[in-house]
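Can you read through this structure? Questions will come right after.
A single protein chain has been removed from this complex, and every other one stays in its place.
The chains carry the letters A and B, assigned in the order they are written, with residues numbered from 1 in each.
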Amino acid sequence: MEGELAQMGQYIGAGLTAFGMGGAAIGVGNVAGNYLAGALRNPSAAAGQTATLFIGIAFAEALGIFSFLVALLLMFAV
Amino acid sequence: MATEPINTELAGTCVNEFGSAIGMPQLCGEWFGNQIFWLVVALVAIYFILSRVALPRIGSVLAERQGTITNDIAAAEDLKVKATQAEAAYDKALVDARAEAQRIVAAAKADIQADLDKAIAKADAEIAAKSAESEKAISEIRAGALQNVEEVAKDTALAIVEAMGSTADAKSVASAVDAQMKG
Partner (left out) sequence: MAGEARSEEAGLVFHPMDQFIVKPFFGDGAVSWYTITNSTVWMALAVLAVFALLVLGTSKRAVIPTRMQSVAELAYGFIYKMVEDICGKDGVKYFPYIMTLFMFIVFANFLGLLPTAFTPTAHIAVTAVMAFAVFFGVTILGFVKNGPSFLGLFWVNSAPLALRPVLALIELISYFVRPVSHSIRLAGNMMAGHAVIKVFAGFAAITAIAPFSVLAITAMYGLEMLVSFIQAYVFAILTCVYLKDALHPHH
């Protein structure tokens, strides 16, 4: 009984951490969208900023990956 | 966990007896040493491949290509300058030729003019000579005609005088006619 409760908690927790990935998705979308908006305003400056774009996307995505990792840990490792 | 099969330990701490992973294979401590060792080997191998062979070679190829491109551009620049010079020379030659042509035309015109003037002068002289000759002929003819008229008048007057029955010597008749004609 106690084990089942713990298992239930694991699954619920894993499901909840999936929200974190949604946040990361919003963040990545923000970065890319703002980059696009800026690039359309000033296309000549866009090429020089692709590195910054990818760094920003990487940072935003890292947090989503963390939540994914927590979900995996809850599912398989705890 | 308590619900794991008892004989899991036979297969290992990370894989159960069905060959499936227990938990995350990524977190299985047994495998870390192996992965890290071989990763280091792989990275060192790649590093030596890159730094000893590949990167210098690609770098030199790129530099060589850059050099070739630079040389070609310089050669093209050279050729362009040469072409410009050739064009300038061509233009100059064209201008010279045009001037020469104009000069030749002017000279020819002058020659022709001179010839023409000479011809006209010659023709004028001939015309003048011819007209003088004609003048002379006309005056001779006129003089001839006057003499004939005088003789005819003298003869006629002598004949008229003889017909009127008087004798007259030819000399007096002639002087009378002369006087009359001069009158």
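Here, a contact is a pair of C-beta atoms (placed from the backbone, for glycine too) under 8 Å apart; a residue touches a chain by one contact, two chains touch by 3 or more.
Just so you know, these numbers come straight off a predicted model, no measurement behind them.
Within the full complex, the residue among B:Val40, B:Leu94 or B:Ala145 touching the omitted chain is B:Val40. Mapped onto chain B, the interface with the missing chain covers residues 1, 3-4, 12, 14-16, 18-28, 30-43, 45-47, 49-51, 53-55, 57-62, 64-65, 68.
Within the entire complex, the positions of chain A that touch the omitted partner chain are 7, 10, 51, 54-55, 57-59, 61-62, 65-66, 68-69, 72, 75-76, 78.
Throughout what follows, only the chains that are shown with their structure count from here on.
Look at where the CA atoms of chain A average out and do the same for chain B: the two points lie 73 Å apart.
For chain B in complex with chain A, the residues that touch the partner chain are 1-3, 21, 23-24, 27.
On chain A, the positions that touch chain B within their shared complex are 3, 72-73, 76-77.
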